[in-house]
Structure formats: structure tokens, C-alpha cells
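One chain of protein is taken out of this complex; the other chains stay put.
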Amino acid sequence: MSALKQPDSKNVSKIGEELHRFAADLYPICRSITGDGIRQTLTMIQERIPLCIHKVPTGISVFDWQVPKEWNIRDAYIKGPSGERIVDFQKCNLHVMSYSTPIHATLPLNEISPHLFTIPEHPELIPYRTSYYKEDWGFCLSHNQMLTLGDGDYEVCIDSTLENGHLTYGECYLAGRSSEEVLISCHACHPSLANDNLSGLAVATFLARQLSRSDLRYSYRFLFLPGTIGAITWLAQNREDVRRIRHGLVLTCVGDAGGFHYKKSRQGNAEIDRAVACVLRDSAEPSEILEFSPYGYDERQYCSPGFNLPVGCLMRSVWGTFPEYHTSADNLDFIQPESLAGSLHACLAIVDVLENNGRYINQNPYCEPQLGKRNLYRSTGGNSISTEINAKLWTLNLSDGEHSLLDIAERSGIAFSAIRDSAQVLSEAGLLSPLP
Amino acid sequence: MSALKQPDSKNVSKIGEELHRFAADLYPICRSITGDGIRQTLTMIQERIPLCIHKVPTGISVFDWQVPKEWNIRDAYIKGPSGERIVDFQKCNLHVMSYSTPIHATLPLNEISPHLFTIPEHPELIPYRTSYYKEDWGFCLSHNQMLTLGDGDYEVCIDSTLENGHLTYGECYLAGRSSEEVLISCHACHPSLANDNLSGLAVATFLARQLSRSDLRYSYRFLFLPGTIGAITWLAQNREDVRRIRHGLVLTCVGDAGGFHYKKSRQGNAEIDRAVACVLRDSAEPSEILEFSPYGYDERQYCSPGFNLPVGCLMRSVWGTFPEYHTSADNLDFIQPESLAGSLHACLAIVDVLENNGRYINQNPYCEPQLGKRNLYRSTGGNSISTEINAKLWTLNLSDGEHSLLDIAERSGIAFSAIRDSAQVLSEAGLLSPLP
Partner (left out) sequence: MSALKQPDSKNVSKIGEELHRFAADLYPICRSITGDGIRQTLTMIQERIPLCIHKVPTGISVFDWQVPKEWNIRDAYIKGPSGERIVDFQKCNLHVMSYSTPIHATLPLNEISPHLFTIPEHPELIPYRTSYYKEDWGFCLSHNQMLTLGDGDYEVCIDSTLENGHLTYGECYLAGRSSEEVLISCHACHPSLANDNLSGLAVATFLARQLSRSDLRYSYRFLFLPGTIGAITWLAQNREDVRRIRHGLVLTCVGDAGGFHYKKSRQGNAEIDRAVACVLRDSAEPSEILEFSPYGYDERQYCSPGFNLPVGCLMRSVWGTFPEYHTSADNLDFIQPESLAGSLHACLAIVDVLENNGRYINQNPYCEPQLGKRNLYRSTGGNSISTEINAKLWTLNLSDGEHSLLDIAERSGIAFSAIRDSAQVLSEAGLLSPLP
């Protein structure tokens, strides 16, 4: 048993900067659920961790779904009556509705309008829109800009292709001592949106890199997928193997300045749910635990009733609840180096609970052992005891084979790390023995 | 599966007026636990629904009790020293203590006083009193009036009879597809008291009428009984058959302007308890759930330990807690057409839960089914989903054979009716299959 190595505090700001830089490198790419953007993204992740990039052809059935055509885009614009580009994909890839079919035509405003999307409540922001499963084309722009459009003819051009090709996803497997697995999943299909979900990609990549250097009890499987269809495809291709998954986390929106939110798995009281709750309870950052619901990110698929995997979702601000969500305001300024570093830190602490949780047997279960003669106590009687001694007393008292270290941390209110340390010290003193 | 037909909103005020009119028709009758008053009441109910009127002779043993003598009254008064009727049963039947033995005598005030009942805290109200099991006579009057009585001789007359006869109760049985039963019980033994319990009689009668026109899963048994002794008599005569009762409600005080109160069954977590709680949670009216206690109306008998039936009690204001209770102020002004209609509506919604609750099996349990290709989803990705889609996702996610629709409504926080509708739509699409 050993505590997972956490970066020391001097390195935290350095790591935050590195995480933010990686997100910034990924930011300009126009990703979608298929195509060159996600492939390029996966390649950049592959430069940092051992990533296997899988290709699944268009048309393959995956449960109730089919792998869609591959979408690629080179250029798109609307030119005004005076001939200049007034909406330009080259300036912001959110301007084009994802999966837009190709078009090149000159049309009057009233024929274009049904294809224009804005956010009247936030008139300065460009929305993010998709139409994966209904063939259509569209442009997204700020409501203020739309209001300036006068009557007249506009040249609209979307230089895209929607053709047979592949769905691509990345998988990083880190073998531990056991074949039981921890799943870390994040969606990699959003274009220039920083919190949703470059933050998740960056934190997951750095977490994988750190774990790849550790001696691990569990095996870890990181998935970088297109949302929904990617998770469904992976589950369809690994239907039996998912039984090895003991714990799992979906990571999304982990870069903004908000406190943590953890949405519990469908099981509701799985070890991952309790591990995250315990870590967040002991965190200096504010946090809130949310009940499971079937709407959300890919925990929807992992927690479908046929799988019912113990997979929760870790966020800072909850997707859909902050005004920047799915708009051009979810940019690199919206994510903070220290938030990214704090999210990585929380993930490492969660992994630490999973790695070190276990049951022990008190070898002196009748009355307390005499800690003093082993130099595990203080020698002069006073009024209060340190958390360190309190952690030892709790660990001894509840190490009856029924209670795990996580149980003890929960019941005692003492941080898991302190309980873990006490179990180590007491084991070295021969007072505890691990239950196999 | 089909939603129970609810009156549309245009008809609600019409139904409220009808309910109130029926209560008004019943109001003048002097009911007691036996005698002509309750018989006349049952006959008037019988004009509206198929009611079987049972007669049980005086002296029959019913568990630890005996059916009492039959009480009837023709007239009663107190004449003052000047010879005029100063307390007159013809003006208000509350003036006579129910089950008063006959008397005709001229007595000085000090001999009458022990037989006079008033409410000093509400000096303008006439109380309602009974003496079923101890032979006695008495008059009830306002405290203000009693204070005006001067010394002198008073002629007191109670022209009543207490003789061998019958206890009478009404039973309306509506056969459904199953022989399992839902019990609706209300006491019909109170004289001119509107909320307690003409409100219950009216709502139960209209509920029976509405259900008699519906295709029903359960069979429904409506009981219109004298309180306590009537329920005991019915239970004694149907000791084995009560095993068919799956759910039950006692209805009382459902006409006043207060919010709903539901007192849980002794079991505390029976399906009826959960169904009512779910309906009241989703109601626009205020409501409160109360724990079971062994004091109250006839749920006392249904929830006695030998039966322990899942029978709760639905009220608006709780009997005994409002100043009008068991006084002349519980009159036709105290009950409101809209309250009566709202209570009927709540009863129908409760029945709707019982009728339509069930377990389903998701036919595509691995990952979400693709709702979009079945036109059960929207096509353009946005930030939020409608309650309708959310209900579908919850129903699919929890339809694993373990969770009923009521479980899903409880866990999701979504109204049962929306969950029921989603189950119907999903079943029609082949995505759900009912568990037999």
C-alpha cells in the first residue's frame, strides 16, 4: 500500500499551466463526431500517452444505432451583397452547424433565415449547434450580427463532405496488478469549446501520464470518444469485457472556476460514488453531490440498464447551467490553470482511494492495543488527541473485516488519506493485517 | 394501459356544483349509526350508483362488539317557562345528543344542566355529541344561549326510540379485470355536518359513478358505513374476503378550503401510501403527509393488527384540528364546490396510479435506443430537454424489471402521468414490454 504520488504544491501551478497549454493547442481544431478534427486531436493526445486509435467504418450497427457517415469541412462562409465574408468559418468554427451538408448558392435572406441560429438572450455569443442524424445545413452567429443583415442576396457556401468513412476513438490501457478495471471516459467531439470538453481531454491525458508511471493495483482504461455514438460503439465492441470495470468516471467541464459537482452513478452507492464523495468532502474546494439522472454525457450509456456500470460524472460547473455553455464564450479564458490542476488533483485523490481501499483485521481486537509502548501514542495524558492518533483509534476499532478504509473514513469524518496512513503505520507495527 | 378519464377543466366547476348540491340534499337528514336517517341517506346514494344496502340485526356479535339497538327520533325540544320552544330539534338536529333515550318531563334548570352541552371557547356554536354505548339523554346548544337560561321549570322532550332493529350500510362493488380490490370507505353516520362527512359521501359517490363507466384493472368496493361499528361489522362479515384488498382509502373532511392531508396506513410504505404521496407531490394544491396513528376514523379498524390492511386516510383539513369540527359551523358554507371537485380529481389521479402502475422491460437495454429515428426525440442538439423526453429517458433507464412506473415517478421527480404516458408511447414503439 502506498499513497499515490501527488504533485507537490510548487509544481501545481506549473502543471496548471501545462494543462492549459495543451487545451490551447487543441482549441483551434474543428472537431466533430467523425472526421479529420477528432483524428488530429487523438494524434496530439497520442504524443503524450500510449494511445491506441481505433477506426470503425460507416454503416456498422452498434446496438440500436449505426456508425454515421464521416463529415469533413474545409471552408464555409456567408458573403453579403457587397461580396465580403460576413460569417466566416475560418475565423470561428462554431459558425457552421456541425454535420452541415454542402451547399453553394446565392439566396435571398428569407430563404437563409431558417438556417441561421442565434441566442437572443445572449445576443453577443455564437451558439454551438449540431445536426448529426438529420441531414441539413446551418450557420450559427451572434444575434446582434443577425439583426444587422439587410434584405438582399447572400452567397452561402459550406465546403463540406458527408461520405462513407470512419468513426475514430482513442483508447489508452494501463495494465495494473489486477485485470479489474477503472474506466475514465471523455468526449472529444466538440470543436472550439474549452471547458466542454478540452478540459476533460487535458485532465484525462495528464492523469493517464501520471498513472503510467505508477505501480497500480487496478488496470486503467482511458477513452477519448465522440459523445454518445462513440460510447455506444465502444460498448458494442467490448460488450463482454466491460464486466471487468469496477469503477468509472466521465470527465467533462473540469476547467472553469466553479466548485466541483459529482453526479452519482445509476447504482447510487457504488464505491466510486462513495470514493468521490469522500474526496470532495475533504477537499478545500466547494462541492456538491448530485443524484443520477439518465440525461447527461456518456454516463447515459455506461449506466443504461443492460450495463448498469458504476460510472459517475465529475464536473466543476454543471454542463447546461452556465451561460457560456455551448457558445463562443466557452473559450480559453473561461478555463483556469488552477482549476485544471485542481481537477487533476481531485482525480488523483479519487484514484488513491480506489487503489488503497481495503479491509484489514485488527490483530489485537480485544481492548485497545497499547500504542504507547510502540511509540504510536503520546506519553503524557492531556485533554485532546491529534487527528493522527484519532485516525489510528478509528482504524483499529473498525478493522473487524467488515469495514473498509473508505467505510472508516466515512464514519469517522477523517480524511481517507489519514486513515490510509494510519492503516500503513499500524500494519508495519503488526497491529493490522490486510484481508486478502 | 390507458389514462383514467379526468373531467376536462371546463367541467370541473360544473362537477363541483353537482357535488355541493348532493351534499346539500343530504344535509338536513338526521343521521346516526343506525335508524332511518342513514337508511334514507343510503337510498339517495343508491339513486346515483349501484348500491347494495345491508341490514344487520341488533345484538349480533361482531368481534369484540355487538350491533347496538336501532335509534330513531321524531322530535325534541326544550320549552322555556313561557312555553315556547327555545331549543328545537326541528331547527337543527345537532341540538339532540345522538342516541339520546326518550324523555318527557318538566324539570328545574339545575336538573337539566348536567344534560346540556356547549362549547365555552366558541360560545356561538352548537356542538355535536353522541352517547352510543352508555344510555343517556342530552341537548346541545350554544354557550351564549345557555347563559340566557334563567331559573325556573323547563319542559324537556325527546321523542326517540332505542329498540331492537338493524344496523344498515351500503356497499357498491365495481368488478374489474382482477378480483384484487381497492377499498374506498366513508362514514355516513353524522347528522347535519357537511365536511364531516357529507363531503366524503359526495366525493365517493361521484368517484364510484365515474369508475363504473371505466374499464378497470382492479375491482372497487365502496363502503358507506356508520363509523367504527359499521366498519367492524363489515370486517366481521367479510373476514376472509378482505384478503383481496390491495389498496384502500378512507375519505373524510374532503370539502373544506384547506390543503390536502394524507395519513399513511399502518404499513407506512404501502403502494397506496406511495401513490397518494406522488399524486399530492405533483398537485398544485398544498399538501402534507402524516404518519399513521391508531386514533382517527375507520382506518383504525382496517389497520388493526389482525388485518393490517394497506388503507390510508385522505383529508383536506384534519378532523379535530379546525374550530368548525363537530359543530354547527360545519355547514354547507364550510364546504366549497372547487374543493370537492379538487378532492374528486385527486381521487381519480390516485386511482390512475393504482390502475396503471406496473413494471416494464426495456427491449434495448444496452445503451440508449435511438429515439430520433423513431421521431421520439428532437433532431437539433440544444441545451435542454423537455419533460416529455426526460420522462422517456427515465422510463427506459429504470425499466429493468425491478422498478415500477411509480418507482420511476418517485425517483425522477416527474409526474406519474408523464411517466405513464412515456411508457405507453415507448411500448407502442416496441421499446418497452410490460412485465406480466
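Order as written gives the chain letters A and B; numbering starts at 1 within each chain.
We adopt the following convention: contacts are C-beta pairs under 8 Å (C-beta built on N, C-alpha and C of every residue); 3 or more make two chains touch, one makes a residue touch a chain.
Bear in mind the structure is a predicted one, so any value in this text is a computation, not a measurement.
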Touching residue (missing chain; options B:235, B:313, B:393 or B:431): B:235
Of B:83, B:120, B:150 or B:305, which sits in contact with the chain we cannot see? B:305
Just to verify: which one of B:187, B:221 or B:266 makes contact with the chain not shown? B:266
Contact partner of the left-out chain, one of A:75, A:400 or A:428: A:400
To test your reading of the contact rule: which positions on chain B touch the chain that is missing from view? 62-65, 129-134, 136, 228, 231-232, 235-236, 239, 266, 293-295, 300-301, 303-308, 320, 325-326
Chain A residues touching the omitted chain (full complex): 362, 364-370, 372-373, 379-385, 390, 393-394, 396-400, 412
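In this section, only the chains that are shown with their structure count from here on.
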Nearest whole angstrom, what separates the Cα centre of chain A from the Cα centre of chain B? 54
